[in-house]
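All protein chains but one are shown at their positions in the complex.
When the chains are written out, they are named A and B in that same order, and each has its own residue count from 1.
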Amino acid sequence: MSKMKQDQAGMTLIVKTITRLTVGLILLYGIYIVLHGHLTPGGGFPGGVIIALSFIHLMLAFGKETALKKLDQIRASLFESAGAIMFLSIASLGFVGGYFFLNFIGKGRPFNLFSAGTIPLCNIAICLKVGAGLFLIFVTLVVLSKMEER
Amino acid sequence: MIELHLLLLFMIVAAIIAVEVKDLISSVVAVGAVGLGLSLIFLILKAPDLAITQLVVEILCLIILIRATIKRDLPLIKSGRWHFNTFSTLLFIIIFLTLAYVSLKDLPAFGYPILRVAANYLKEGFIATGAANLVSSVVLDFRAYDTLGEATVLFTAVMGVLVVMRRIGRKHE
Partner (left out) sequence: MSTYFLCLILFCVGLYCLLRKRNLIKIIIGIAIVEYAVNLFFILVGYRMHGRAPILHREQEVLNMVDPLVQALVLTAIVIGLATTALLIAIAIRIYDKYGTFDITKINKLKG
């Protein structure tokens, strides 16, 4: 794809400039929501959706090539499988102490970032799974049906 | 709780607009108004986790719905005459609302729940898991099997979308 055609993809200059400023902040906010899921409102589900929305924002503003260069479909499906395997292996590691889904790590000091045992790790796994899954759904709905119109 | 009633009336009006308007894109935008009102109600009913999740999910749902309706060359839809269907639907809804009004008296009054299971979580949740957010401790510790089932459903939905939309093996149209 030539340089000129890439400039034409996506929306106008105003939208692109604003997107360049805000997309990093949206991603950072999603990561904050995931990591503090056991202390403040939030958790893996909304954090994953916010992270997926930051990539979708990039795709809507710059066209699909720029976003797919950052995270393409194969890597997104790999992230989703990694989230599922991580969640299941955390659950299976509970057999060390007794039963499935045992909270086997020490609780730590309450109200700190590193506390509550396996719950932050589970939050990260859920975030990977939800974010990659929803991004994959959006890419499939937009890209595959748009290719057909040409 | 006057603000709760006002928001519920707003949601009902927005839902009726979404159902009855002819233009598909206006209908999708009205459904977005219903979802954002639901997010505000979650905030009033002291569920901040759900408010964040509903807000974000509503935006993504709106983007996907607009993607489905845009560029399809049918901005106005014809409803047609369908008298028997309308009559039977309205009759069923009236019967349903009457029976629901009778049976709602058996529910606990609004604002005074029973809390038989949840009292245990409220008492022991912080000591057993060490998480300050009790919703998070219920989702990922006490009831983690629910989350596992949710992950399975999400995986199945993603696979279903990929299978339905793929182009490999499809006949040339």
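The rule we apply is simple: contacts are C-beta pairs under 8 Å (C-beta built on N, C-alpha and C of every residue); 3 or more make two chains touch, one makes a residue touch a chain.
No experiment lies behind these values; they were computed from the predicted model shown.
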item: Contact with the hidden chain (one of A:Val49, A:Ala67, A:Ala84 or A:Ile105); value: A:Val49
item: Subunit B, residues in touch with the chain not shown (by the definition above); value: 1, 4-5, 8-9, 11-12, 15-16, 18-19, 24, 27-28, 31, 34-35, 38, 41-42, 45-50, 53-54, 57, 60-61, 64-65, 67-69, 72, 74, 77, 79-80, 82, 85-86, 89-90, 92-93, 96-97, 100-101, 104-105, 107-113, 115, 117-118, 121-122, 125-126, 132-135, 138-139, 143, 146-147, 150, 153-154, 157-158, 160-161, 164-165, 173
item: Subunit A, residues in touch with the chain not shown (by the definition above); value: 40-41, 43, 45, 49, 111, 130, 133-134, 137, 140-141, 145, 148
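Note that only the chains that are shown with their structure count from here on.
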item: Contact footprint of subunit A on subunit B as seen in their complex; value: 48-49, 51-53, 56-57, 59-60, 63-64, 67-68, 71, 126, 128-133, 135-137, 139-141, 144-145, 147-148, 151, 154-155, 157-158, 161-162, 165-167
item: In the complex with subunit B, residue positions of subunit A that touch it; value: 33, 37-46, 49-50, 52-53, 56, 60, 80, 83-84, 87-88, 91, 101, 103, 107-108, 110-111, 115-119, 122-123, 126, 129-130, 133-134, 136-138, 140-142, 144-145, 147-149
